[in-house]
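All protein chains but one are shown at their positions in the complex.
Note that the chains are named A, B and C in the order they appear, and that numbering of residues resets to 1 at the start of each chain.
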Amino acid sequence: MIRLMMIGDVFGRPGRRAIKDNVPALIRDENLDLVLANGENAAGGNGITREIAMEIFAAGVDVITMGNHVWNKKEIINFIDRESRIIRPYNYPPGTPGVGYGFFKTRNNETVGVINLSGRVFMPGLDCPFRCADQVVPVLREQTPVILMDFHAEATSEKAAMAHYMDGRVSAVCGTHTHVQTADERILPGGTAFITDVGMTGPYDSVIGVKKEPVLERFLTQLPQKFEPAAGLYQFNAVIIDVRRETGRAAAIRRIQNYE
Amino acid sequence: MIRLMMIGDVFGRPGRRAIKDNVPALIRDENLDLVLANGENAAGGNGITREIAMEIFAAGVDVITMGNHVWNKKEIINFIDRESRIIRPYNYPPGTPGVGYGFFKTRNNETVGVINLSGRVFMPGLDCPFRCADQVVPVLREQTPVILMDFHAEATSEKAAMAHYMDGRVSAVCGTHTHVQTADERILPGGTAFITDVGMTGPYDSVIGVKKEPVLERFLTQLPQKFEPAAGLYQFNAVIIDVRRETGRAAAIRRIQNYE
Amino acid sequence: MIRLMMIGDVFGRPGRRAIKDNVPALIRDENLDLVLANGENAAGGNGITREIAMEIFAAGVDVITMGNHVWNKKEIINFIDRESRIIRPYNYPPGTPGVGYGFFKTRNNETVGVINLSGRVFMPGLDCPFRCADQVVPVLREQTPVILMDFHAEATSEKAAMAHYMDGRVSAVCGTHTHVQTADERILPGGTAFITDVGMTGPYDSVIGVKKEPVLERFLTQLPQKFEPAAGLYQFNAVIIDVRRETGRAAAIRRIQNYE
Partner (left out) sequence: MIRLMMIGDVFGRPGRRAIKDNVPALIRDENLDLVLANGENAAGGNGITREIAMEIFAAGVDVITMGNHVWNKKEIINFIDRESRIIRPYNYPPGTPGVGYGFFKTRNNETVGVINLSGRVFMPGLDCPFRCADQVVPVLREQTPVILMDFHAEATSEKAAMAHYMDGRVSAVCGTHTHVQTADERILPGGTAFITDVGMTGPYDSVIGVKKEPVLERFLTQLPQKFEPAAGLYQFNAVIIDVRRETGRAAAIRRIQNYE
């Protein structure tokens, strides 16, 4: 069995503190073979920098996936092509910096395929994630049946549709983006593990990571506000997925919620 | 303590079967004082009819709340004003049929205030739900401190903002609409129970209630499809909330997921 | 010089009456070489049927383009593949019934290329119209430099961006979809004629074609309404574009607004 952990959107400094506090222990205690984290909010809630990516990798994360905030810190455009451990949604236009999938080695030197895609419902116009999946998954399966997809999307319908579409073709479809962990983790009939959203790793007492007061002020007054990560204790949100190495079928998916 | 149960969007015939199978037993076994259900998808996934509402009430539900699908079955316009047990989002324009809040008696004859609101992010334009809450909550509190809000909304940020805004002013903010139960139920510092989404009570093997194949076909081809409730086994999604009758503070919130 | 006329969205029966009243006379009086019309609203404001398409062709229209309402009358799926004079937005998924571009003969047997694309801003998710244009335009230019694009889109920014992107590569970019003719027709520096929106050919005393009262009722009450084409006199909206046959450069673009 190969054991993967996918960590929900890492948000700001509290999210990185959560990574450092929890990932090494979980790797050891849970015998994790590969650790992935969505890093689109790692730098102050907006994008990621090279330094912050290194901080996350140093804590034991093997792969960072991204989402709609991928370009918020513009420096990523300069380093993403030299950092094969960061992948961004595959369905950006051809020619976009970075790549949308990759092969990664577990601690036992086994190969895991990872693909990152973005949804389109209530989100910017990108290539069709379903047809993109049709293109990439066979490429990944040539190397390994153990495949994890981070599907970064807003609408629950689009996420569920993708999971069912992928059932039997990838080991796991992990939704990200809403910053709230869902309680619907399960193994679909074809052997694909699915959760609508892995959740958020960052400030606990917040509005999906952001300091509450300016968000409320924004909703009430419609005036522009400075949004920043909330201070205080963190939450750590992830899922652990066990995958049969021969078939790529998921045997188990389990939610993790740790608190500071 | 007053024990409330809020049931996530009841979807089609399988959802109603789930209500009939589960509600009477839960009332008895859990000593429920008042049972609420979001009924916007009760009739074939789209709206509600008088007959179907009666079916749900007969199973033990005391209050039906609604959402963006409230008018999908047009006959509701004719009976909603005579059926005080159905409430629709308060922030529809003044003059809209039906009401947006009400007072309901528990099995021990205690009064519970209920308010239904709709979000505006990624949803049709309605009056500001935050300011509407400011108007209605004091009216409810004149009669009782025990108040439940069904906040029917898409965006996790808007739901979390509402919960924090209401903290200490209502007993519970229960999100609905996404049809996926979230794993973030908690009691906020001011005593308000909160869950981003209660989930969906309806077809289990589905895309948020709908038969999978046409949904996938729609995402892949963009051609119009006939959407209908999926067949097969159901899931029953709800939360049970214990509220202190003197203060209206929530003492506990617990998720329910029953399967056929 | 080749003279093309592009007619804005034909809306319901009044729109078809406008076609019959105006097209034959304009062909004769203006010496039109090819007549195109957007037909997405031809059948009662929603989609098109085979019979209605024949009615429009019989009045002298050579090519019907479509838009987001293309599938509203489902029977089009059955006949669009056998009717080469109807084209739908090219950027629908591969495998979609119908085609997105075509070659058409003028009354003097010269070839005109036509492409139909849909925007993505405030519209459903489709393939990138800019990259699709990059694919199709060279195919068209192999046969002829005289090319007209119907860009069916909501946002003025997306339409202007497309026009500038196509400048020098097609003879004309005619926006459709908003049902209101814009007053910005011009020839861009590279020789491409452009208008943000050609307008609507249909009921004059209406809300973009639709009977006013239900639209107002909808905005005021948010209750569902039955939308139908307004009755009464029509407006006929079009542009006439003169294109140099050797180079495909537009020499002139002129707006037409005829009333009943």
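In this text, a residue touches a chain if its C-beta (ideal position, glycine included) is under 8 Å from a C-beta of that chain, and two chains touch if they have at least 3 such contacts.
These numbers were taken from a predicted model, which means no experiment stands behind them.
J.: For the chain that's been dropped from view, list the shown partners it touches.
T.: Even though it is not drawn, that chain still touches A, B, C.
J.: Per the definition of touch given earlier, which of C:77, C:99, C:207 or C:251 contacts the omitted chain?
T.: The missing chain is touched by C:207.
J.: Considering the complete complex, identify which of A:1, A:25 or A:77 is in touch with the unshown chain.
T.: A:77
J.: In the full complex, which of C:96, C:178 or C:201 touches the chain missing from this view?
T.: Of all options in C:96, C:178 or C:201, contact with the hidden chain holds for C:178.
J.: Considering the whole complex rather than only what is displayed, give the residues of subunit C touching the chain that is not shown.
T.: 122, 128, 130-131, 154-158, 160-161, 164-165, 178-184, 189, 196-197, 199, 205-208, 210, 212, 215-216, 219-220, 255, 257
J.: What is the set of subunit A residues that contact the non-displayed chain in the whole complex?
T.: 71-72, 74, 77, 92-93, 95-97, 124-126, 220-224
J.: State which residues belonging to subunit B touch the missing partner chain.
T.: On the subunit B side, contact with the omitted chain comes from 93-94, 120-121, 125-128, 131.
Assume only the chains that are shown with their structure count from here on.
J.: Quote the value, from 0 to 180 degrees and to the nearest 5, of the angle by which the CA atoms of subunit B must be rotated to coincide with those of subunit C.
T.: Rounded to 5 degrees, the superposing rotation is 180 degrees.
J.: If you tally contacting C-beta pairs for every chain pair, which pair wins?
T.: A-B
J.: Determine the centre-to-centre distance between subunit B and subunit C, using the mean Cα coordinates as centres, and give it in whole Å.
T.: Once rounded, the distance between the two centres reads 44 Å.
J.: Per the centroid of Cα atoms for each chain, what is the distance between subunit A and subunit B, given in Å?
T.: About 30 Å, centre to centre.
J.: Could you list the positions in subunit B whose residues touch two or more of the other chains?
T.: 220
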